[in-house]
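Every protein chain of the complex appears in place save one, which is left out.
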Amino acid sequence: MKNFLSLVLVLALGGMIILSLQNNQYFTAYGEVDITKRVSESYIDRDVNGGTQAVEFGVANNLESGPANIVTAIVADYRSFDTLGEVTVLFVSSLGVALLLASGKQKRLDLHFHPNFMLRVGSRALFGIILMTGIFVIVHGHLTPGGGFPGGTMIASSILLLYLADDNFRTKVKSFKTLESIAGSLYVIIGLVGLFAFDYFLVNFLDNGILGELFSAGIVPIVYALIGLKVGSEISGIIDNFLTEEVA
Amino acid sequence: MASLEFLVIIALLGGVLAYLVGKLSKVVGASLTVLVSGFIFVSVAYFGLNGSLDASITYLPFVSFEATDLYLGTSFGILVTFIFFMVSFFNPYFVDKFKYPSLYSMFYLFSLAGVLGVFFTDDFLVLFFFFELVVWTSLFLIPLGKSKKAASWYYGFSAFGSFSLLFAIFVMRNTAGSFNINDGLSMVGGSDQILVFILLMVAAFAKLGAFPLHIWLPKVLGNSPDPVTSVFSGGLEKLGAFVAVMGLVKLAPVGPVIEAIDMALGQYLIAILGALTIVFGTLMAIRQDDAKKLIAYSSMSNGGYILVALTLLNDTSVSGALYHVLIHALASTAAFLAIGAVNRQTGTTKMSELGGMIHKMPVTYIVYLIAIISMAGIPPMGGFVSKWLIFQSVINEGMILIAIATFFGSIGSFLYVFRPLAALFLGQELPEFRKVIKEAPFFMLLPMIILSGLNIFTGVHPSVILQYINNVLAELGVTELGITTWTLSGNNGDLYPALIAVVFGVGVVIAFIIFIVLKKSRKVDLMDTYTAGNFVYTEELLHYSVDFYAPIERLYEKHINIMKDFYKGIAKKVQEFGSFVKYFFFTNKPEITVLWVVIVLGILLLWGDLL
Amino acid sequence: MLIDIIEIVVSVLLIVLAFLAINSKMLIKSVIFLSSLSMLSVISFIIMQAPDVAVTEAVIGSGLVTSLFVFTLLAVRKVEEKI
Amino acid sequence: MSAVLLIAIPILAAFISIIVKKWSPYMLLFVSFGLVILLGYLPFEIITIGGFSAPYGISLVVDNYSYTALYVVNVLFFLVAIINVCNYKKLGTILLVSLAGLNGLMLTGDLFNLFVFLEISGISAYIITTTNKKPLATFNYLVAGTVGSILYLLGLIILYNMFGTLNMQDMAVRIAASGATDIEVALPFLLMFIGIGVEAKLLPFNSWVKGILGHSNKLTGPMIAGVYAAASLFVFGRLLTEVFVISDTFMLIISVILAFSILAGEAMAYSSTKVREILLFSSIAQAGIAVLIFVSGFTGYAVLFISLNGFSKVVLFLIINHATEVVGSDEVIDLKGLFVNNKLVGASFTATVLSLLGLPLFAGFFVKMGILSQLFSSGDYVFPAIILLSSVVEGVYFVKLLTKLWYKEDNLPQVKFELPLVYLVVVISLLLVVFGLYFEPLHEQALVLVNHVKGVIL
Partner (left out) sequence: MLLYAAIILMMLGLYGILTQRNIIKIIISLNILEIGLNIFIISIGFVNGGVAPIFTGQNNLGSIGFVDPLPQALVLTAIVIGVGTTALGLALAKKIYAKYGTFEIDDMKGAE
């Protein structure tokens, strides 16, 4: 009875919010959004700092912000501070999980599931393929959809595959920690270099190159690669914490 | 040319010094309080009387004093610093029994500084600053005595009082634009004036311990150490009287005028509450067994006299009220000091456990006798003059009910005031105290003697002080009292207090001669009862100090603590509300937050007609 | 026109799956429903022309989050059989 | 020396410190001390991140308001860190990240960036409270905090849909330009109000507080009640003054909630027998008062109120948590007579409590007078009456607590306060007394903040 009552209450609230959004003349309905009235118009036309060059794929040279993928432009260039915060969130939660679960010496969780030889070898082959796709996604972050976060997670899922395929496999957690720390510090150092050399934190001080080229968009691919490595090692750290238990 | 700010700083630094010295030796620290309060009293009295207290400010930036034509503040200031000075004589003798002796002397001097600040300023914010300073410094003096709960009762009531005073201050500032007292009180008008009047009265009632807000007075005065009790009843209550004067006299009368007694409704209600205080105080005092609690209730009912007199706003009543403030301060401090001396020697103030102190402590007995004569209002002492003024004005205004209450109060004071005298001092000397007791040391007797001397002086030759009070009346804008050097002129006739005193003196001499000439009384052991023939069931039946007024008490026994239960009920309601809210909002399940988020969102969307 | 139909189907499926995920008795069932729910959200991101988000949600949402849930339940299952 | 270092350096130190685990506590101390020094040299400016001007890129706003907020939060953080660094070595990195999160909260001028920093400081707070050994209470805090930030994000996104920008000042300008009536804008602001309200401990949304602060230790107590409370109230203030447009119906409902929160907080504190519960319920009431002052538009004295409150709560929770650790329980009966044989700590505890009550000779008096005079000058009598009534109730239960802690004869609790704690506590209470007597600097700071006009850089 209590469940039904709260369901009615909650759905009533949902209905009220929907009604109030519909009646609100400023809340543009689904689909009829006019980009020109929004901030993101200048992200598309790349004229935040008054860039006048028309944005032509393969033609435009040294635009204000290099990546062809506008979402990556926003994530890694226009609003790069959010991503720094973002990476810190993941860093803190992986550290928190390690603090909570991995206090002493750890050994693999005994799951009463012993994979046979075929699975162990097959997964080794598959590991290479998943790893390569992850790296591909990271490297082409500024051109095609994807980037640091999905690429890093793909690397982590390839390591997850090894965990599942072999029940006493453990990654070298210490080395992942150093990789994570180096990648993170490099990212912040790039930002600080931007601050001290070019007087804006996280500014894109390298040349942006031709729109759509592989080697274009200044520091964005570098930043995204660092993020990818960091996210990959953090998530594999989390996976390791979840799949191990205290040595009794 | 002592500057007021200099005195306040001396008091504060003196306090800190007393704390440091107190760390070395308790008694020296306490005697430092005597020196400092003495110096302050002398400078305030001397410079205050010839009006040359300067108000220049150098160190304390926010403070602004005003000393020139401020007779009201000066008169209160002199009185209260005098009481502080007199009571400080007792500090060295009592301080070694306290848990935190050096802290005691520090807070003693801090409250003295606070009192100084309150009376000599013309700025409301400064008045409130020192008012609150007195509240919290005297707060920590109370728990040194017997009861710990008394402190929270005291803080509760006086915080309620001072915060309503603060509210009134800000309401006045809205109309007057500045914190100045005089134009704040004069310029406030309309509905604000009623609000300000009520709030000032609440503050006065809370500080004076008058009827609705009186619960803390007996608890605090009864349970705190003796010097603190005397300072409270003599000095700190006068803050309430000061606020009452501001509220009733400086502020224009509030509410529609009642033709029958041509007095504003607001004043009339306060008069009724004052009368209730008198009656309630007297009734409660009659049934007390502890001498200190008894005197505490009597000072509560005297507070009622002051309130009633202040509401009548004619020359005899306001001068009577101000004079009664002086008299009550002197008499109750003397009484409390005497009881304190007895308490120090015997360790208890319960009337049923004491007796026959007169043999070993005759001077204390005489001091106590004079004090209660003045409190009861019997002619040669000051109490008679002030009560004469107050009764006259009440009858003249035609307020019969309140007059009856005041008469009941003074008759009642005969009843309960003489009981501690008989219980503590007269009667057979109790065996266990015979060897232990000796008279109080000289430095304890000195203030008591001074006080009783003043009690007599104010009764015999009041016109000196009444002359000064006339200046205060002039400042307050009330018609002055007709005084010649030896006579007071009331509404229907003059009073020659000196003549009455002389007649009483002659009477006393004659009585003394008869006592010497005729046969002495025979000393009788307590055990063999002297009643005629029949067997006495309980030996206390006729003992004057053990519930002698049992028949009267039985009349109102059942509903003694109506008010106490009322306040306890409030405290209980707050407690229940707290745990009720706690039950609703604080469970250890996460869904409670989401529930309230959904409910608040729903209400706000519905109510804010955002649909 | 086809998009609108798919959109409606996806919306209805979303709501039904969410309700099932919350009210199912067995924990492992609700985890699976959650994973399918996130897969459905990937489809809705594709409908709304957001490929970046779709890739990320696919890898993180259905990949990582579901595996974390399953690992927690596995760790608990070791102690007592019923999950 | 731009303000970005306040965020970048702690994050960099955190990333480095996971390699050199042993040094992380000392890095924490060094970085937080360095930041307090750095604060001295910060110019007042808007810092754009990545070179893109305000509405498009993210901008950090360093004006009088955020400068005071930063100062209070960093100094408090440093003090709490010093006391707890020796027995919480493992949390060095997490504390560094929470410092970055808190600084980000104070500085950021961008609404979504505020959400990210809210999450950073939130998650590090959840991890800090795990040291309470009460996983269920931490779980409640996590759920409440996450629901709160999700609601905040929902409100933010609705605002973005309406006005198309994420920058605070630009949002305020666009709302004013669009002439949207208060009713239409009420829903997103309401959601954001509730979102931040969960973190700022407003009554209906703070059921997590009892679990966390009720069982707090020497780190979580001062951290959550002092540092995080001050930070979230400063964020609340910035949003209320910079962005929110509050209509009369919305204002009426909000003030009803706040008034209820103040009075109920005091009543709950009056009715609780555990010392820590008294402190946490009184801090709920004070949070209500702070938001009440912000809603009625007086940023100046609200900032002073929050900072004084932050300092006092750190002192109170440090003393009581240490005593509870030694004695074992925080019932008032068990802690009776605590200060009899450690007088110095007792004196500073009493001074802090008296300053909280707003009694003269203490800084609290001046702030209370300032708040009341401004509330009265705007003509309303209801809020001051509520504040005064609540401080009467607050006074009674604090006096009851003080008399119990000071006056007891036999079998006193054997509690020894170690030197750094005593030193810190005495210094803060001395500051409260000094600022109580000589409050010119407070006065100027309040005046400067009072005319902190929306978005204008002073």
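A, B, C and D label the chains in the order they appear, each numbered from 1.
Just so we're on the same page, a contact is a pair of C-beta atoms (placed from the backbone, for glycine too) under 8 Å apart; a residue touches a chain by one contact, two chains touch by 3 or more.
Remember, predicted model here, so these are calculated numbers, not experimental data.
Across the entire complex, the residue among D:Tyr67, D:Tyr126, D:Trp208 or D:Phe236 in touch with the chain not shown is D:Tyr126. Contact with the undisplayed chain is limited, among A:Val39, A:Leu162, A:Val203 or A:Ala225, to A:Val39.
The omitted chain makes contact with chain C at the following residues, 4, 7-8, 10-12, 14-15, 18-19, 21-22, 27, 30-31, 34, 37-38, 41, 44-45, 47-53, 56-57, 60-61, 64-65, 68-69, 72-73, 75-76, 79. Summarising the interface, chain B meets the missing chain with residues 588-591, 594-595, 597-598. With the whole complex as reference, residues 2-3, 6-7, 10-11, 13-14, 17-18, 28, 30-33, 35-36, 38-41, 43-45, 54-59, 68-71, 73-75, 79, 82-83, 85-86, 89-90, 92-94, 96-97, 100-101, 143-145, 149, 211-212, 231, 238, 241-242 of chain A touch the missing chain.
We take it that only the chains that are shown with their structure count from here on.
Taking the mean of each chain's C-alpha atoms as its centre, the chain lying closest to the overall protein C-alpha centroid is D.
For the pairs A-D and A-B, the count of C-beta pairs in contact is higher at A-D. Chain A and chain B have Cα centroids lying 75 Å from one another.
As a whole-number value, the distance joining the C-alpha centres of chain A and chain C reads 20 Å. Shown for chain C are the residues that touch two or more other chains, of which there are none.
The set of chain D residues touching two or more other chains comprises 184, 187. Across the complex, chain A meets chain B through its residues 6, 9-10, 12-13, 16-17, 19-20, 23.
Within the complex formed with chain D, the residues of chain A that make contact are 17, 20-21, 24-28, 33, 37-40, 42-43, 48-49, 77-82, 84-86, 88-89, 91-93, 95-96, 99-100, 177-178, 180-181, 184-185, 188-189, 191-192, 194-195, 198, 200-204. On the chain A side of its complex with chain C, the touching residues are 3, 69, 71-72, 109-112, 137, 145-147, 149-150, 153-154, 156-157, 160, 235, 238-239, 242-243, 245.
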